[in-house]
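The structure is given below, and queries will be raised subsequently.
Of the protein chains in this complex, all but one are displayed in their positions.
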Amino acid sequence: MKVGVVTFPGSLDDRDAQRAVRRAGAEAVSLWHGSHDLEGVDAIVLPGGFSYGDYLRCGAIAARSPIMTEVIAAANAGLPVLGICNGFQILVEAHLLPGGLIRNNHGDFVCRDQRLRVENASTAWTNGFTVGQEITIPLKNAEGGFIVDAETLKRIEGEGQVAFRYLDVNPNGSLDDIAGLTNAGGNVVGLMPHPEHAIEPGFGPDTPDAMRSGTDGITFFTSVLQSALARA
Amino acid sequence: MNALVDSVATAEATPEKEQPYAALGLKADEYQSIRDILGRRPTSGELAMYSVMWSEHCSYKSSKVWLRQFGEKVSPEMTKNLMVGMGENAGVVDIGEGWAVTFKIESHNHPSYIEPFQGAATGVGGIVRDIISMGARPVAVMDALRFGAIDHPDTARVLPGVVSGISFYANCLGLPNIGGETWFDPIYQANPLVNALAVGVLRHEDLHLANAKGAGNKVVLFGARTGGDGIGGASILASDTFSAGGPTKRPAVQVGDPFAEKVLIECCLELFAGDLVKGIQDLGAAGISCATSELASNGDGGMQVSLDEVLLRDPTLTAEEILMSESQERMMAIVEPDKLEGFLAVTRKWDVETSVLGEVTETGRLIITWHGETIVDVDPRTVAVDGPVYNRPLSYPTWMDALNADSAEKFLRPSDGATLREQLLTLIGSANLADKSWVTSQYDRYVMGNTALSYPDDAGMIRVDEESGLGVALATDANGRYAYLDPYVGAQLALAEAYRNVAVTGATPVAVSDCLNFGSPENPEVMWQFSRAVEGLADGCLELGIPVTGGNVSFYNQTGDVPIHPTPVVAVMGVIDDVGRRVPSGWQDSGDNLYLLGSTHLELDGSAWAGVIHGHLGGKPPKPHLTREHDLAELLSAAAHEGLLNAAHDLSDGGLATAVVDASLRFGIGARIWLDELLERDQIDPLTALFSESGARVIVAVPREEDVKFLRLCEGRNYPVARIGVTDRGADGAGADLEVQDLFTISLKELRTASRATMVEHFGAVVGYAADLSGSGIHRAPGGGRISE
Amino acid sequence: MPTIVVEVMPKSELLDPAGKAVTGALTRLGKSEFSAVRIGKRFELTVDGAVTEAILAEAQQLADDMLSNSVIEDVVRVYVLEKTVLESAPA
Partner (left out) sequence: MPTIVVEVMPKSELLDPAGKAVTGALTRLGKSEFSAVRIGKRFELTVDGAVTEAILAEAQQLADDMLSNSVIEDVVRVYVLEKTVLESAPA
């Protein structure tokens, strides 16, 4: 199985996402923002970072790059796409997921080990979790505040499109403590925290067992392998 | 002849023309030597170049004679792993397995006072470009910061600006922040110190030096366009007091664009990997003046460039302004003609604007043209290398003896539990010892996925090789209070502390970089402080057997006539063969034995206790014990290697008491401490045991099953060791305590509240504090597994 | 060279935390005459040559498609900058 990781100018966590894909047992394929070729991958990760410096709006310029034309088409055709942090912002700017992500309500960048509750365990990227499962994933961003109009909020809540919710503390003022979303098809998932930074003992978040031993993030990547097998 | 251009021909024709050398920061005799070198008056372009390159900031004219010691006081042992030593953009150290590491620390103090956000941001940008120019991939940053009083209104402007500037730039570059310092002292009120460190890694074969060799090779400028920002920055901002601000019609500040720099990093790495460049030089202070003259001096000595080819952001810039502009995110490369096409293909791929300015020659002259006229014709070495060198007068400060005589021993040392408890709470809530999450939670510590240690551990640690686990640890330290009392000793104590902070992680210290922040070199007392600090550092490095690989000097840090405390910031790098064996600074388990390594003396002068409890600074700083530091580091590395340590934390500001508080709060596990044996052995009182700042001391947590082995190790190495307590998670649900037997007990909750309140009170909330006052806590079952996989 | 200005504001129904933070700061400073602050963006597009109807339409299009995100923002105004207006203060 091949999972593509797109590099935009200013992507930062692209190599980390590739490492996560490899550790989950898949082949990581590096995709370039300026190309129209998805190289036959079975799933795509839009990684974290500051594409184009996040200068206009986070993800806005990247969402209009050549490769995104293909990503949008493929996503609409059911290909699994995961947007992490900046990738989530790109998905929102590309209208593959609803709402918008704006400056954190406290105004600053924040990096912390964040507890989350899994709200939807039937997407391509979350099927290895169970609903209600509590996981810890590093979060690091300045613009992760999710906003959306009241009507859409009601709809996505009602239709189970909230994939993850913040526990303990809402680190950015997101509506309804929303940390991540899925589309109606369950193939497109976006979230602000970084699963690719909780995949390897020694380099993840602290856990009750030992320092930096958290590996909850690997399940995102093993889930997509599972769903690809199921589809095959 | 073009009337608007001050060409060489014009200069020859108008020898008597008055030139504004003084406004550019040159002294009359310096101006005269430029005339002597050239045999005529300089053109205005040449004057611009000489003035920035001969500034204190670029030429090190006051410090050079002293800095030589770093190269002279070395043993063969110290240089055997040094691939590149002092004098290059950054030193390079062989760390084994074919890997090399380059690191350097640099100041951006004055710009950060004027515009804290942009000043600090561009400080990070500048040091990272130094690392790139060596052929390395930058992998982490650190920041050593000093501000005025925590409650001064201007600190409320400067600190948040500086922190968000660093956060903005480094986070956007994708470099984890793995440590630093945040100090407050009124002495830095109008002169904050912003020292940024960057570290990069490379394979041995990827090492590149910036020099212009090979006649006919192209000189290429790439990256951001050149604009009018930061003109005069090098000479006026970085090496003069604010009161003396010179005339600047262009803005003195520079605006950073981390996105442009991130793209530049990837672009440069691809150029190096494709073997498309001979060398790359970063553009920092003095911009094109510096890059052309340094590249030429380090190469075959000749270069011909046309300024008309420089891509401008502002078309109204004059030639002199182009030469002096400090626009950020620019690089200059030397490219062989047949590789130029490939070079341009890579810069085009990354959308990086590029222009060919000229080529390397064998003339020995740096010739710069503009609008068809020659405006610079110089021997580049006279600009970049053979600048003025001063042996500035020194004088032993008149106030020194009285200061040293005023010891903190005059203060009563209470021994009752209630007072000691109170003093401990005051200390850990004091500005310098309080929890710094307000700062560090704004920094990305995860990006790149190789961070093995970061805040709040004693050193940051980065994995270099994913297969073997080979890694490096880094710490920065300085204590301006100690250095004020004795600059020689103060520099050694900074070195010792950074060294120890690296050693406690299990890494072996191997190299040093430093950033020497001082007042005006024209003040003989400051010059004395400087000379003593350099001597102390050089002697200390020789004694420890680790070389200084590079660094930076920042003079003129003063408000009016009052210089800052001498502040030699020392960065130490260490190597560890498997980061999986790293040791954190906090207890991880209940029931571990706590051992204090080293001995404690009555050394309270200049201590946090004297400063915080008594508002006092006087006497003589603690005695450095460098050979013991060395022995201690070897002991720690051996113990870590054998897996005997669950935690190790060095003792520094605030002594044993704050060390046990830090170590307890790290994972929310408490401890019971007893002092009797220590008091008896070292002949000290309880207050001295708790708050003295004697060096070469570390507290370690040893799992019971490793006790025998550990003690045998200490005995074998003849290092003083005393069992002073045991870690204790506390009864189920009750939360843990820190108990100092027969004196006092404080709950971790109360300690955490005291430690966290200070920064929050002055700068605002920290995300997550309210939710987790009980601590994030590792609550591992006894006998749980080790850190590594 | 002529300049086209594009003004974009956060949708009034949606949260504007930055504006809220400034409002809070004003209240703390005792400037209660200002009851709310909202923060949007102001773009200046430099046009090479004259501003034709077509170019203005193009700018409007850009404002809608790229310079703003219609899910969370409104384009308030797109207009050609009259240099003379600019220099003076209160209009």
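Note that the chains are named A, B and C in the order they appear, and that numbering of residues resets to 1 at the start of each chain.
Going forward, a residue touches a chain if its C-beta (ideal position, glycine included) is under 8 Å from a C-beta of that chain, and two chains touch if they have at least 3 such contacts.
Quantities reported herein were computed from a predicted structural model and do not represent experimental measurements.
Among the chains present, which touch the one that was left out?
A, B, C
Among B:Gln118, B:Gln492 or B:Thr567, single out the residue that touches the unshown chain.
Missing-chain contact among the listed residues: B:Gln118.
Which one, B:Asp206, B:Asp314 or B:Glu336, makes contact with the chain that was left out?
B:Asp314
In the complete assembly, which of A:Lys2, A:Arg22, A:Arg64 or A:Arg165 touches the absent chain?
Here the residue in touch with the unshown chain is A:Arg64.
Could you please point out the subunit B residues that touch the chain left off the display?
Subunit B touches the missing chain through residues 114-115, 118, 224, 227-229, 250-251, 253-257, 259-260, 313-314, 327-328, 351.
Contacts of subunit A with the missing chain: which residues?
Touching the missing chain: residues 52-53, 55-56, 61, 64.
Identify the residues of subunit C touching the omitted chain, counting contacts across the whole complex.
Subunit C touches the chain not shown through residues 1, 4, 7-9, 19, 22, 25-26, 31-49, 55-56, 58-60, 62, 66-67, 76-80, 86, 89-91.
Here, only the chains that are shown with their structure count from here on.
What whole-number Å value describes the gap between the mean CA coordinates of subunit A and subunit B?
Measuring from centre to centre gives 35 Å for this pair.
Where the centres are mean C-alpha positions, what is the separation of subunit A from subunit C, in Å?
About 31 Å separates the centre of subunit A from that of subunit C.
Averaging over Cα atoms per chain, report the distance between subunit B and subunit C in Å.
41
Could you list which residues of subunit B touch at least two other chains?
Residues: none.
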